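Removed from the display is one protein chain of the complex; every other protein chain stays in position.
Naming follows writing order (A, B, C and D), and every chain is counted from residue 1.
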Amino acid sequence: MSIEAELASPGGRTRAAPAEASVALLRARRLAMTVLRPVAVFVPVFLFATFITFLLGAITGLSPAYVQLGDAATPQAVARLNHQWGLDEPFLVRYWNWFHALLQADLGKSWINGVPVSELIAQRMTVSLSAAGVALLIGIVFGALLGLLAAVTATSLLDRVITAFVSFISVLPPFVVGIALVAVLAVGLHLLPSAGYIPISAGVGPWLSHIIMPAIALSLDTVAAIARQLRTGLVGAYQENYVVGARVRGLGPRRIFFVHVLRNGAGPSLALLGLHFPNLLGGAVVTETIFALSGYGVFAAQSALHGDVPAVQGILVVSIVLVVGFNLVVNVLLNRIAPAAARGI
Amino acid sequence: GSSGTASKASSGPGGTLKWAVANAPASWDPVVDGSGFSFNYTALAYDSLTHTNEKGKAVPGLAESWKYNPDGTQVTFHLRSGLKFADGSALDAAAVKAYFQRAQTQTNSALVGEGIAPIESIDTPNRLDVVFNLSQPDYQIPLVVAQRVGQITSPKKTPAQLNASPDGAGPFKAVSVVPGSHATFVRNPNYWDAKNIRIAKVELYFNVDATTVVSGLQTGVYNFTDELSPSQVKAAKAAGLDVVLHPGFNANNLSVNRAIAPFDNPTVLEAVKYAINRDQIVKQVDFGYGTVATQPFPKGYIAYDPDHSDPYPYNPAKAKELLAKAGYPNGFSVPFVVSADTPENELLQAQLKAVGIDATLKVDTNWSTSFFAKKLPLSTYGTTGRDSPIQTLQAHFGAKGALNSSGIDGGDAYQAAIAKALATPLDSPDYQKNIQAATAAGLETTGLVFTDTVPNIFAKSTSVSDLPKIPAKITWTGVTIRGS
Amino acid sequence: MSDTVLAVDDLTVHNHLDDTPAVSGVSFELSAGEVLGIVGESGSGKTITCRALLGVLPDLFEVTGGAIRLLGRDVTSLTEREWTQLRGSRISAVFQDPASYLNPSIPVGKQLEEVLRVKNRLRRKDARAKAMELLAAVHIRDPEYVYQQFPHELSGGMLQRVLITTAIAPEPAILIADEATTALDVTVQAEIIDLLADLAERLGLALIVVSHDLAVVAQLCQQIIVLRGGLVVEQGATDQVLFSPRHEYTRLLLEEHHRFGLERFLTSTEPRP
Amino acid sequence: MTDIAPLLSVEGVDVHYGRGARRKQAIHAADFAIAPGEVVGLIGETGSGKSTLARAIIGLVRPEAGRIAFHEEDLTALTPAKWRAFRRTGVIQYVFQDPLRSLDPDMTLHDSVAEPLLIRGGLTRAQITEKVRRQFGKVLLDETLLSRLPGQVSGGQRQRAAIARALLTEPRLLILDEPVSALDSANRVQILELLHALAGPDVALLFISHDLGSVAGITDRVIVLYRGRIVEVDRTDSIINRPAHPYTKLLVGSAPTLTAGGSDRQWRDRLRAELGAA
Partner (left out) sequence: MLSRLVRLPSFWVAAVILLLVLLLGVFGDVLAPSNPLKGSSEVLAAPSLAHPLGTDYLGRDVLSRILAGSPVSVLGAIEVAGIALVVGSIPGLLSVYLGRAFEWLTLRIIDTLIALPFLVFAVAMTALLGNGINQAMLSVGILLAPVFYRVARAAALQVSSSPYVEAATLSGASASWVLRRHILPKVLAPLGISAAGAAGTGLVIVASLTFLGIGVQPPAPTWGGILASDLGYLDYQPYAPVFPIVLIVLTVLALNLLADVLRDASGQSGRVMLKKRALRRAAKKRRRSSAPIPQRAGELT
């Protein structure tokens, strides 16, 4: 005889669940929480970010006249150029025009060579995304490995060695790492080419051999952050009562680790990954210089130094879209694996 | 490397030239691109009416031959037959005429001051003959159109199109150009001298940082660079690279703008000239590869005036004295706007500081617009020279000369000397004398203080055969790349 | 007794952190359907005793003496693997603060289902169906809905029911309720106590009820152990401990209880309606 | 009700939380009064609105309807500045449930207890210290504890310090929100006895608890709150022995006693069913 049959005593009443409750409604609310809420956060972020980006360009007071004519510009020539570029309109009108075009993937034209900015960025996108993507992968894989190892061996010698190593790599500036990598791996050991980029279409091997060093230089920061956070998260999760609860229910250590601890302990690391993604894109300025990659970072720096406002705005917008998109995915994921923890960006 | 070429002549063209370049051409339209050295990059895609040889003499290019009228006021270039642009359209006299008209009239033309001013009109009596009618006798034209001024562009393309991607009748044709990043060229089978082009593909990499170029060459990312700095020669040699000292007409100067106070005071200008210690520059910055320069070309060049070998020997005491005399006993402060942070600029700044001139260094990436607009009181410039010595002189001392930072003409004596030199046929016994006189006249008044000259230093992997030693030119004719 | 499910003999737990004994000299026997109460002030070692019985002592705590026989097996000889098998299916527990003993990121139903799949070796579909039945059996209305909810979305009483369900799902012989009702409202506490009593009665479940409230223990238990500072100060049948306490400390506890216990203010002496 | 003018009167008070879809009424038309010196209990299950009602009285949440008057002064009409001035008089004081969290962990007991006087101003530090010292004596705390941090004393001592702070301004009404539920039974008894001794003509107590036993021990009158509504108000003795509302009955019937055994399970089940239907 099953126990529940015995338990269902006559006259026993059941606890009230919310009256309007329906499982379907609950599901719908959950879905809204996982998807709509992050979207509700990211839409204003996107709007703000584009606005700030545009504002930054506007307050510099730069104009195509400055870039193209320099000090030779006569007031008439400046006015003509400004009119030609639509810069004589009020700020908000310009913002609206820019934003409107932006939604159609039109980022304007470079003030320097008149090439559409979106074209210039597209030509460099693969380089930067390759480096950032591989760096992200390195960050996740090695960060997770180190973090896991440290957490599992917490307070042991190995844990302390890992922790010290992680502290050390987290303070190495990317240019130092880059220089050291070139000196050792490329020039010293002749293992890898020192610079340049080969598209993945020319073969995964050559592509990887060119991109791996910049990716490592970029990733150390992320490796350290993930390792640290994962260790803290896992050690913290192991101290939670639900682990005791799971043990008392007779679940095995492996199941406890993979189903219960990892899920909650890894949540903060995942959130951190979202926060570190902009660094992977942005940190490229230095590494690209050292590894002679013509990606985003160098393009941004040069455009900025030349006062090419549309190009700078374009790069920032594309980065923001990437970052916001990435974080959207991270947050949806986060909401799925650890819904208890409500998080913003 | 002609023997190497000959032995390999049987095998077809091959290999990829991976060329590390510091600065991309400002424009792929030679009319707009103003920089002397980047004509070597555009020359991949464009051919010019004439070429120069190892001795600096004009030899046939697109033009098979040329002929002056007796008084030197008209020159007729006879084109090769069957010339084609990379896009397949014909390169004929009309195309040449259109090009030169563009060079003379386009608002953003960088060639206006470059020796084409005497061309009054152009006639095209037939498809192959181009007649330049000159406003004065000018025997320099065949040299002027040797590269920088004579790279003929396809008339089918708008200036904007050319700006983005070149289209000429050169040895290679552009496949893709990514501004600020890289450009890819393949051998142009329509090139008139295609049989001597042994390289199948050229990849140009722009904005390569000087500190990474040697390791890049060493690990095979590149196999050629034209921008090795003297300080890196040691590293390049240690890495087993071929370091080539290529002849050129380079000369660096401190560009003092005598149109702007206080340099409009000749005494101040003179003080600056005494303040510069050329020996120190040569020793510290050029790592032994440079020599002192006091003129816009190196010693031994046809236009070099031996009488002006050192008109203002280094004398800081005298410089201070002159400054005091000019009313600046405590010196003065002046912006020193340059295109890049180089040791030479820092050293010049220190030398000026030593006599009391506080030159505030400012690196401005948009330096060129201000410089060519003659707005900078103090700057630096390095010329790579021109094929025509008079063109070089005019560029430095002529009112429209790009390098004349003050935009003030060299004066009547200078003008007369120039006219005389122009009118002297190149094979005349007076040619050298007249040119040197023009140089002397220009140096009298100029605000440009020449400092040093360094040959072009190339580095290449040993797989790239030797380049023809044509001064100031990078020519790929006959060059092979092994192992591909 | 033949149906003794748990026999503890002179159990001693050492606290290496402070290098003090945490619990010493606890002995008792428990048969099926019997209810044992453990009372004592905060820090007296009630929880440590329970965790020793479950083999889940905190770090730096260690059983250093005595014997625990669980269904006839001496637990000191158990490997960690065997412990894992035993826990849940033979002996289980519920605690105070039920929310923290459930994974906050997994719907409560899934956690119940997990136990059924691991311990009862049910397939996913069957486990789910069984989970629904069990939830209904502990008087949870609309189990379909509750199944989908996360721990933080449920009230304390509901959570305690869910936790009890996960504990009894594999049909263990022994259930330990460590302060399982302390944080709850009296009315809810009464419900949970009623539920536990029901389980003990109907399923023959041996219960260990831990509380610092004498009255809670009095309601459920046949035997009582009074702990103080890790030592057993008094042990015996409920009536004997509560109505003729032998130890000073027990009397003090009773006195405190009487001072503000509800009985004192109830005028009618007859049992309530 | 008492014939003298009430100290506190609560009339038709509604309190809401949240906005939009999450808007929810926590208190429905609460109506009651407390006479000077009276000891009133407020009981009800978790979430029934006990704290909300108390917080409405002291102005930590704003009622949407109704009137709360202290000595005929309408508190609901006070501006923020007037509220501050009113609070500085210290005539109403509040003691929180968790004594660890209601004392700043980085301030000594002395500083925490003295804070109301420091805020009010007008006294020298020496005078304040003297008052604090005397108050410590009244709540049976050793003076040596004055310089300790909350983390360095026991839970019972912390709660005494919190009561000392509340009494320092000589309040007319002291609201205690579950002051003993975080304490173990020995401490609980001591605090309850202290409160019992405290009650007198000068100070009225509003004692909030879900534990009938504690309430019964010290109050004169009890208010029963169920799902935001006051369902019963009566003398303590009547509430315990002759409860009228099913919830009150259930509450009384649920409290575990040493004697009852498990006998009245069915009765409780019936009451629950009755309540559920209501």
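What to note about this one:
The definition used in the following text is that contacts are C-beta pairs under 8 Å (C-beta built on N, C-alpha and C of every residue); 3 or more make two chains touch, one makes a residue touch a chain.
Just so you know, these numbers come straight off a predicted model, no measurement behind them.
Within the complete assembly, D:D104 is the residue of D:D31, D:D74 or D:D104 that touches the hidden chain. The chain that is not drawn here is touched, among residues D:S9, D:T52, D:Q93 or D:T108, by D:Q93.
Seen across the whole complex, the unshown chain contacts chain D at 58, 60, 84-88, 90, 93-94, 96, 98, 101-104, 106-107, 112, 115-116, 119-120, 162, 165, 169. For chain A, the list of residues touching the undisplayed chain reads 41, 44-45, 48-49, 52, 56-57, 59-60, 62, 152, 154-155, 167-168, 170-176, 179, 235, 238-239, 253, 256-257, 275, 278-279, 281-286, 289, 296-297, 300-301, 303-305, 307, 309, 312, 315-316, 319-320, 323-324, 327, 344-345.
Although one chain is not shown, part of chain B still touches it, namely residues 210-211, 229, 231-232, 234-235, 238, 280, 283-285, 341, 343, 345-347, 349-350, 353, 360-363.
Criterion: only the chains that are shown with their structure count from here on.
A count of contacting C-beta pairs for A-B and for A-C identifies A-C as the more extensively joined pair.
With centres set at the average Cα position, the gap from chain A to chain C is 47 Å. Each of residues 269, 272 in chain D touches at least two other chains.
Those residues of chain C in touch with two or more other chains are numbered 198. Within the complex, the chain C residues that touch chain A are 51, 54, 56, 80-81, 84-89, 92-93, 95, 97, 100-106, 114-115, 118-119, 133-134, 136-142, 144-146, 148-152, 157-158, 161, 163, 166-168, 170-171, 198-199, 202-203. Taken in their complex, chain D has these residues touching chain C: 45-47, 184-186, 188-189, 192-193, 210-214, 216-217, 236-237, 240-241, 249-265, 267-269, 272. The part of chain C that touches chain D in the complex is made up of residues 41-42, 155-156, 184-191, 193-194, 197-198, 212-216, 218-220, 242, 253-254, 256-257, 259-268, 271-273.
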